[in-house]
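Only one protein chain is missing; all other protein chains are in place.
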Amino acid sequence: MSALLQERPAVAPSTRGAFDPKVVRQQFPVFARNPGLVFLDTAASAQKPACVIDGLADYYRADYANVHRGVYGLSARSTARFEAARDRVAQFLNAADASEIVFVRGATEGINLVAQAWGPAFLKPGDQIVVSELEHHSNIVPWQMLCHRLGVELVVAPIDDGGALDLAAFARLLTPRTRLVAMTHVANVTGGLVPVERVVQLAHAAGAKVLLDGCQAVPRLPVDVQALGCDFYVFSGHKCYGPTGIGALYARRAVLDAMPPWQGGGDMIRTVTFAETTYQDAPQRFQAGTPDIAGAIGLALALDFMDDLGVDAIREHEAALTRHARAALSALPGVTIVGAGAESVGVVSFEVDGVHPHDLATIFDQHDVAIRAGHHCAQPLMDRLGLVATARASFGVYSDEDDVAALVAAVRAAQRLFGLVSAR
Amino acid sequence: MSALLQERPAVAPSTRGAFDPKVVRQQFPVFARNPGLVFLDTAASAQKPACVIDGLADYYRADYANVHRGVYGLSARSTARFEAARDRVAQFLNAADASEIVFVRGATEGINLVAQAWGPAFLKPGDQIVVSELEHHSNIVPWQMLCHRLGVELVVAPIDDGGALDLAAFARLLTPRTRLVAMTHVANVTGGLVPVERVVQLAHAAGAKVLLDGCQAVPRLPVDVQALGCDFYVFSGHKCYGPTGIGALYARRAVLDAMPPWQGGGDMIRTVTFAETTYQDAPQRFQAGTPDIAGAIGLALALDFMDDLGVDAIREHEAALTRHARAALSALPGVTIVGAGAESVGVVSFEVDGVHPHDLATIFDQHDVAIRAGHHCAQPLMDRLGLVATARASFGVYSDEDDVAALVAAVRAAQRLFGLVSAR
Amino acid sequence: MDLRDLYQDIILDHGRHPRNFRPLPGASHFAHGHNPLCGDKVTIFVRVEDGRVADVSFEGKGCAISIASASLMTEVMQDKTVAEAQALFAHFHGKVTGAEGAGVSASSVSGLPADLLEEGDRLEPLAGVRSYPARVKCATLAWHTFDAAVGGMAGGGPLKTE
Partner (left out) sequence: MDLRDLYQDIILDHGRHPRNFRPLPGASHFAHGHNPLCGDKVTIFVRVEDGRVADVSFEGKGCAISIASASLMTEVMQDKTVAEAQALFAHFHGKVTGAEGAGVSASSVSGLPADLLEEGDRLEPLAGVRSYPARVKCATLAWHTFDAAVGGMAGGGPLKTE
């Protein structure tokens, strides 16, 4: 397996400079197939580069077989590629060991796995789970369901009026009954970067475990789970240029080892009799049934793609483009930007006076500008902001200032259509 | 959506005749890329035809975006294709309505969904769940875990010495405390066809619900869930020529409607506040988070592929080839075939005196013959048969008598190598 | 497709200045509607007297399409019998989905009674929605909510309070 990993040319991080999104874009077939498309919905899901699409297809053509159980060459090759993909994810997140990586369908399944397997084993009535007002439904509802089942309390850490997590208020919420803090790394509505290092320190000092939702962070920032010190970290492959149906849960080895199994089935057992069943060690214990083998391999290809561009360069690109977009949008009359705290990356939510976000999205679509309109699976945040919906533009490695220019032009077109500025 | 479905040419089932596996095989790139490969492990996972591989890649190139939430054209197109895939699965199984189809990672996840969402809502201590001795671990372990959690009893329906489900014994096991019967449609070790129609009748007469595990049936037989009358039916896409990471759970609408949600997250909610969350109707209620969109679309392509060959023709092909293989293998000295009951399809397990299945598999691999050796995730059946492992050959639409001839030659080579027949 | 087909002046006008946008004291029926995809919300109030819609009003938050559709609905529904309201819903449904007859029998679409033809015409500005499938739910939200309020109108069931 390590041999497979080592085949990739080693590029030292420092030698990777900024990249040209126009060149990068040529690697994404969707733009050739949809000429004129201005795709500003990468936070919902990223488009896929040719290396991922073709690599996936080629795996099916050349190396496909079920994993872990076949003696024959094809199956051994498939297994090696699948486990190399696990190594690849571990390396990308700087996990201490590949056995700390559980493949899941996506962030949502990863969070549910923790809630349903870790929760009942380690929580008792009266315990508390802390989430923030910034969370995606996927990092709220599983905890709510768990709280109902176990008599545990859900505590909400507030944001300040600028859209940043209120760290002081968060610190005050922590009590000896706090058993888990579940928080996003980058907020999906605002793009705000949460100071998760501080969150982990404070939570650990209070004796609580920490789960970080890295859905919007992994596509945009270098993530080092050991440096963060978190206990759990989840992300979705489809948001970082990989296939749908795959993502990963990282959990510290000691935490994973202490967890009972979640789902039962093939590949996660040691021995089965009708009287008694014994289970494999992690990560196998948490992967019942045939996994999404091709998905894992495709995810590894996507992480290769990101590494080739350089994750530091991606972060710089997205942060710069986000700053540019915020400036360009706020310069427009009647446009208000949703606060994201001190630092934001890759995402900007905004409102246009007199035009509902849904109408904006339809009008934008006629200009080939694809954005999201709605609550972005964050209804509690919308309630906190006093909104029912926002318009959201989000960026990827293929996005550039021309996309922002098209966005600005589309806003003006909408305002003209609605008679809010004079048509000239 | 229905428009998308209707684009496919309508081929009347009766006009589809037998097909030529040699021609079909040309549609599977794996054989061109691995010349000489004799692939006899389709029961573990099927190879993929070009139409699935290329269709999947083309979806990513042309139509990809996240589903259900985007106003823009690309997302609407992606959503239409995803929901058309659900329609396709419903049609393939003859479900009454597409809303009875929940996309899952595979059969294992489907069974766990039923165990974890339906189980706690409808079972009480002292209730009984019946499984058979033929089951795959995926249709045992989830029920065992549920039984431990709820104080429910797991009851095992025996097979007779010929490997068939003992229907009379099964009927005697049913009591008013029987709440669920979970049984395979085609046994994955033996290929034996279980008389599931009778099982459903008997179970329903006793007031129990029925889950059928169609993993080995859907790739090989026409399946009509309404005619079967079962309450739940699960299968895995990767075993019927589709991608990894996708499968489906069918559940009767009334049963699904009565089930509480399973995992929490995006797309399965109606409203979320920190105080209370309300859920969508089925099937959305059971699909938290971004689904495996491409997987579902790939599965629909695979079902199209099967329909184009004709599922009746596939069944005939597999049954005939299985009969041929059983005859050819039993004609060899020292070879014993594992009993499969009256009728078997697609799978044959066997032993060779004096050569352990693992050694067989290694020796076969040197002859480019890929089979499975082991317990096939059915340890309880192995215990019942007094074996630790078997060698298993299984067939697909690309398999033919030449593959069986290669298998027979490989058995003889193994016997020669082990000095069991004179080398000539 | 020209956006002007969707955002006709009358739609923009009703979107900005919705008619009958108020609570209805003495309402005999009401229902809340909600589009979980976008979070839009509407409440429909109805006062039924002698089997007729004596008054109907609404409140809520939403896009121009959903507000305009609700507003136009409250106008055409005034004073209608349940059977008439049902016919108008069927007519409207066929208009905005383009799939005339999807879930609604075709005869009820084509067969809009002569005395309702004028009301039917007033809904014509909403027909542009059919070219924007993602927006059909916006246009139908208020109507389904009205239906829920008066109790399965499309199914022809008896009026009941939510």
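Things to note:
Each chain carries a letter (A, B and C) given by its place in the written order, and its residues are counted from 1.
In this section, a contact is a pair of C-beta atoms (placed from the backbone, for glycine too) under 8 Å apart; a residue touches a chain by one contact, two chains touch by 3 or more.
Keep in mind the model is a prediction, meaning the values are calculated, not measured.
Within the full complex, the chain left out of the display is in contact with A, B. Interface note for the absent chain: among A:Leu228, A:Ile269, A:Val345 or A:Val411, the touching residue is A:Ile269. Only one residue from B:Gln26, B:Gln226, B:Thr278 or B:Gln366 touches the chain missing from this view: B:Gln366. The chain not shown here touches chain B at positions 354-359, 362-363, 366, 373-375, 379, 382, 388-389, 417-419. Those residues of chain A that touch the chain absent from the view are 68-72, 75-76, 269-271, 280.
As a working rule, only the chains that are shown with their structure count from here on.
Among the chain pairings, A-B comes first (most C-beta pairs in contact). Per-chain Cα centroids separate chain B from chain C by 46 Å.
Chain A and chain C have Cα centroids separated by 39 Å.
Across the assembly, chain C contributes 37, 134-135 as residues in contact with two or more other chains.
In chain A, the residues touching two or more other chains are 358, 362, 373-374, 379.
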